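Please find one structure pasted underneath; my questions will follow.
Presenting chain A:
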Amino acid sequence: MTGIWAIVIPAFVKILVIIAVVMTGVAYTTLAERKVSAWMQDRKGPNRAGPFGLLQPVADGIKFFFKEDITPKEAYRPIYLLAPLLTLFPALITFAVIPFGTSVTVAGQTYPLAIAPGMNLGIVYLLAISSMSVYGILLAGWSSGSKYSLMGALRGASQVISYELGIGLAVLSIVLWTGTFDFNAIVADQTGGWGKVWFFIPHFLAFVVFTVSIFAETNRLPFDLPEGESEIVGGYHTEYSGLRFAMFFMGEYANMITASAFVVLLFFGGWNLPFVRYEWFGPLWGGLLSMVVFFSKIAVCLFIFIWVRWTLPRFRYDQLMTLGWRRLFPLAVLNFVLVATWLLLRGRP
Partner candidate 1 sequence: MTFAVVFFAVAFLAFIGALTLVFHRHPVIAVLGMAAATVSIGVLYVMLHVPFLGLFQMIVYAGAVMVIALYVIMALGPEESGPQVGTVQTVLTYLASLLFLLHLYRVLIKSEIGPMPAVDEAFGSIQAFGGALVSRYAVPFELASLLLLGAMVGAVVLSRRQWQ
Partner candidate 2 sequence: MITIGHYLVLASFLFVVGLIGALTRKSAIIVFLAIELMLNSVNLVFLALGRYFGQLDGAVFVFFIMAVSAAEAAIGVAITVAFIRRNKTTAIDAANLMKW
């Protein structure tokens, strides 16, 4: 195990672990979505497959697998077949730069818990990839050859583009504050010292803008206009069925997980807990514990996603655009200017 293999094998193992974890996470987020929504509506939710319905995602997967795969007559076939992949692929490769813990030491070798540990441009990478996730929506909606799909796609594209600005500016103010694009440094800046708090307190404005924008970016209620069932059937994935529909579905939930990880890393201290140091637990267990803490925080964020979805009604389209361009965007600019001014006058506290 020398040379390139010393890099490739751990990376491969980490990719496998992350894909497995994320895919399981996606599956169980769908279950959680159904369970939590049921509880909020005084129902019981799926409980047939396995104890408490825990095997429901498996059943769903099997069902998706055996459903008929329909291509509409009016569809533009090559793009119609490509679009689901373009949705799922960016959703998955964003995990390359997300650090999900400190590091573990196995057999004297220390492995940082991230697929691409040396990446000091993690945030730019994440923004770049998420800016490309529009393609899946746009192409799926257009190539289906259905007016509902086209409407959904156009809505989705303009919404995602509009809200990316808010996200970018909110993130940039954090970047300006910490002076780095590196997730690890940003996480390290939030804990482990006097006066270092999770960023959602000092950067509350950025936090609000970011959170609202991330709901729009992931097409979740109250901003799920691209797939508003009561208006345009299913939006851009109206015509899809079977495994291709499942890809959209998984892509959406994987995006939610990425967004949650993003929020946790930027505003909630990543894998750190207040007053806890992972060095106390040793190099192996400390690392694993940090991973567990990180995923728990993501789970809480996912719960909030679901909670909001089953509480708030959908925005009207002009309201969505007004909120994005006339409320959040100026707010983000204001926040950016405030952070810059503070840094200019007072420097880092």
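Behind the choice of candidates: all candidates are chains of the complex that A comes from, given by their letters.
Basically, contacts are C-beta pairs under 8 Å (C-beta built on N, C-alpha and C of every residue); 3 or more make two chains touch, one makes a residue touch a chain; residues count from 1.
Note that the coordinates shown come from a computational prediction; the quantities given were computed from them, not determined experimentally.
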item: Touch-positive candidate for chain A in this complex, from 1 or 2; value: 1
item: Candidate 1 contact footprint on chain A (complex, rising order); value: 4, 76, 78-79, 121, 124-125, 127-129, 131-132, 134-135, 138-139, 141-143, 150, 153-154, 157-158, 161, 164, 181
